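Here the complex is missing one protein chain, while the rest keep their positions.
Chain naming follows the written order as A and B, and within any one chain the residues start at number 1.
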Amino acid sequence: MSSTPEGERFLARRSFIELNARERARALLDPGTFRELAGPFDRLKSPWLPLQGVVAQADDGVVIARGSIDGESAVVASIEGAYQGGSVGEVSGAKLAGALELALRDCERGRAVRPVLLLETGGVRLQEANLGLAAIAEVHAAIVALRRHVPVVAVVAGMVGCFGGMSLAAALCSHLIVTRQARLGMNGPEVIEQEAGLAELDAADRALIWALMGGEQRQATGFADVLVEDDSDAIAAQVRRAFAAPAPAPRSEQVEGLIARLAGIDGERPPEPAALRALWGRGT
Amino acid sequence: MERLTFTYPAREAVARRVHVGVVGSGDLEVLLEPSADSDAHVAVTTSVDGFGTVWKHVLDRFFSRFEGAAAIEINDFGATPGVVLLASSRRRRRCAREQHARG
Partner (left out) sequence: MSADPPVSTIGLRWLEGLTGSAGILDLPPRTVRVADVPLGPEVARFIAVVPDPDNRFPRARAGEVGLDEALGLAREVRRTIAEDARRRPRAIIALVDVTSQAYGRREELLGIHLAGAAAVDAYASARLAGHPLVALLVGKAISGGFLTHGYQASRILALDSPEVLVHAMSKQAAARVTRRTVEELEQLGERVAPMAYDVRSYAKLGLLHRLIAGVNAAAPAPQDFERVRAELIAAVAAARAGARDLSTRLSSAAAQTGRAASIAVRSRLAEQWDAP
């Protein structure tokens, strides 16, 4: 049996989703340049989880890696979705915010650093509530300040997706890359079902969830910039492209446009997801 | 949540440090680095209480083949003994590769 080009491409494809946070960061940096900061052997662990009988991971679920992207200095902040759902606690939040703040300091001193956020997170870690929330506010502040110097690029790949206060971080970024498997929303489906009832949202209805907040829907309605295959090389190429191209005005600055497109929506009878693509899409 | 410690005699120095794994459900992470003394020391933090004997059996088997004076930290979220041994073997092979590469 002879192999087809499609078959060969399929076999050659390397899933980005199957990589852990460390491997994802490595995949996006120029080969041989990955250098981890505040890694597992620094043992900066959660002071709060062991008090509640939860085993602390040595890197608290975030990998900060320096290196280069297309030869330019870069930093990648990669959230480990398999640890506590990628939730943001005190230490993991400080790693995210601290890395962005150091990138900002370098940019202000004339040494550009390319920041990349790999967002695989349910939002605030409830076991660390107020410290996680405060850290997310600091992440927001750092993104807005950094954007003045350099594009801030985010990737949401799945399968955890990007929720809670970190979904606002994704929306603040200059450039957002998503896969079909990704989900992006402020509140997780389970919480919406719990707070508003099954009629409002059935969290078990996967087709509905992806229709509302999946990567393809988000890109088609202007909430994400690029829809990419779950392929490590393809995603790395999109990240490089995002830095190479001139950055458009961030979507979170387009207030009048956002108000205008929401103005026509009936709050009691909003459009179906597919219809929203026609209303808000970028056209063919 | 339980913390368990073990000590094993060692015969060789350990040159590098190695980390594998994620503390996901049914999984664990392992950190290995040179011991402060000539023995191997293992510190296990596990979310599942009452399996001290199982951990000892698994580690006894591991150290029957591994002779490095290593300080090993294991953070476990309910991994089965099979998974633990697999992680340990991966770690041991990686350590051996790196020792070999250094000549």
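In the analysis below, a contact is a pair of C-beta atoms (placed from the backbone, for glycine too) under 8 Å apart; a residue touches a chain by one contact, two chains touch by 3 or more.
Every value quoted in this text rests on a predicted model; they were computed, and no experiment measured them.
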**Message:** I'd like the shown chains that the missing chain touches, ordered by label.
**Reply:** A
**Complete:** Of A:40, A:185 or A:215, the residue touching the omitted chain is A:185
**Request:** Quickly run down the residues of chain A that touch the omitted chain.
**Result:** 35, 37-38, 42, 44, 46-48, 51-52, 64, 66, 90-91, 93-95, 98-99, 101-102, 123-124, 126-138, 140-141, 144-145, 148, 164-165, 167-172, 184-187, 190-192, 194-196, 200-201, 212-213, 221, 223, 250-256, 258-259, 262, 265, 267-268, 270, 273, 276
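The definition used in the following text is that only the chains that are shown with their structure count from here on.
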**Asked** Once you find the CA centre of chain A and the CA centre of chain B, what distance in Å lies between them?
**Response** 33
**Complete:** Contacts from chain A onto chain B in the complex sit at residues 20-21, 39-41, 50, 53-58, 80, 82-83
**Request:** Provide the residue numbers of chain B that touch chain A in the complex, in ascending order.
**Result:** 1, 17, 19, 22-24, 27, 29, 31, 33, 45-47, 73, 75-77
